[in-house]
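Apart from one protein chain that is not included, each protein chain of the complex appears where it belongs.
And now, chain A:
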Amino acid sequence: MQEQLQKIKQEFLKGLVEIKDTLQLEKLENEFFSRKSGKINDVMQILKDLSVEAKKEFGVLVNEFKKDLEEKLAEKKAELANEKLGNLIETESIDVTQPKLPKVEPGHLHPMTIVHNELEDVFTSMGFMVLDGPELESDYYNFQALNIPVTSPARDTQDTFFIKDHANWVMRTQTSPVQVRAMQKYGAPLRAVVPGRCFRNEATDGSHEHTFYQLEGIVIDKEISIANLIGVMKELLQGVLKREVEVRLRPGHFDFVEPGFELDMKCLICGGSGCGACKHSGWVETLPCGLVHPEVIKAGGLDPKEWTGFAFGLGSMRLCMQKFGIEDIRHLHAGNINFLKQF
């Protein structure tokens, strides 16, 4: 029996050495391993007729023998496959620097959307609601409710688009009307930001637009102080800019706040030593803000004796231009695909 196995093995190994390709290997495999006519099967047949003990003894032997040959066969197979793969560099090489064709152009968000998304995320994480209001606003909400009566010279500084046949309608010149709408709707305490589109009737050039974006913020609560305003604005700017900032307040006059401020931020480019970006002052004018005027709180349906607050206006369009280094404000509304696909 053993002799027979040895003989088969030698025959198999001999055959294996001569094999050149897969076809020959398949033939060899068939010759030895075929269930119907393979040489190994022949040996198995003999097992059937043996005694139980002999079966046991030889069974183990035959199995090992079979396993041995199978391994050798697998090795040869792998060797052949490898040989074939070795040629891939010649047969299947591609130019990996070539782009996929036809080109698939991905879509893009508008840079203003990207900026507003980021701002909204920061503010919602700090507990602010995100609100919006009508872009065509009433004179009442855009001006009067904000303590800007019909006779106020402050109206001159906000070149307003008026609506034909509706003397008391305007295109909102600021997102501030939503301060009053929000108080009326949600009452107090209130924390909200209003990102949105505003309009000013001024000639468009590289740095002026008649259509622009602001992010208004309002906080109404009890006993809100100037000291709070400075503290919160600092935290907010740090949240938005994702870095440590230093701020300072200067007086600034806006009818809907009292007192009103211009908030400057220490120049992020030179760190305060003075450079072109901050006009060599070390500080960059960042946003107007102030404590909400009692008349505005009243217009919001709240009692100014009980409720106080602060408001601020962030020029999100300027922020967008700074963030991406956009040199001409007109790009933002030009609908030019070569501009838009960069974001």
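Just so it is clear, a residue touches a chain if its C-beta (ideal position, glycine included) is under 8 Å from a C-beta of that chain, and two chains touch if they have at least 3 such contacts; residues count from 1.
We take it that contacts and distances are computed from a predicted model.
Peer 1: For the chain not present in this complex, what protein name does its UniProt entry give, out of "Phenylalanine--tRNA ligase beta subunit", "Stage V sporulation protein AE", "Dipeptide transport system permease protein DppB" or "Sugar ABC transporter ATP-binding protein"?
Peer 2: Of the names offered in "Phenylalanine--tRNA ligase beta subunit", "Stage V sporulation protein AE", "Dipeptide transport system permease protein DppB" or "Sugar ABC transporter ATP-binding protein", the absent chain's UniProt record gives "Phenylalanine--tRNA ligase beta subunit".
Peer 1: For the full complex, which residue in A:T22, A:N41, A:T211 or A:Q238 touches the chain that was left out?
Peer 2: Looking across A:T22, A:N41, A:T211 or A:Q238, the contact with the absent chain belongs to A:T211.
Peer 1: Which of A:F32, A:F58, A:F261 or A:F312 touches the chain that is not shown?
Peer 2: Counting the whole complex, the residue in contact with the absent chain is A:F261.
Peer 1: Which of A:Q45, A:T97 or A:N338 touches the chain that is not shown?
Peer 2: A:N338
Peer 1: Check each of A:I8, A:M112, A:M265 or A:L302 against the chain that is not shown and name the one that touches it.
Peer 2: Touches the omitted chain: A:M112.
Peer 1: Since one chain has been left out of the picture, which residues of chain A touch it in the full complex?
Peer 2: Considering the whole complex, chain A reaches the absent chain at 104-110, 112-113, 117, 120, 124, 127-138, 140-141, 151, 153-154, 156-157, 161-166, 168-169, 171, 181, 184, 186, 189, 191-192, 197, 199, 201-204, 210-211, 219, 221, 223-228, 230-232, 234-235, 248-253, 258-262, 291, 293-294, 301, 308, 332-333, 335-338, 340-341.
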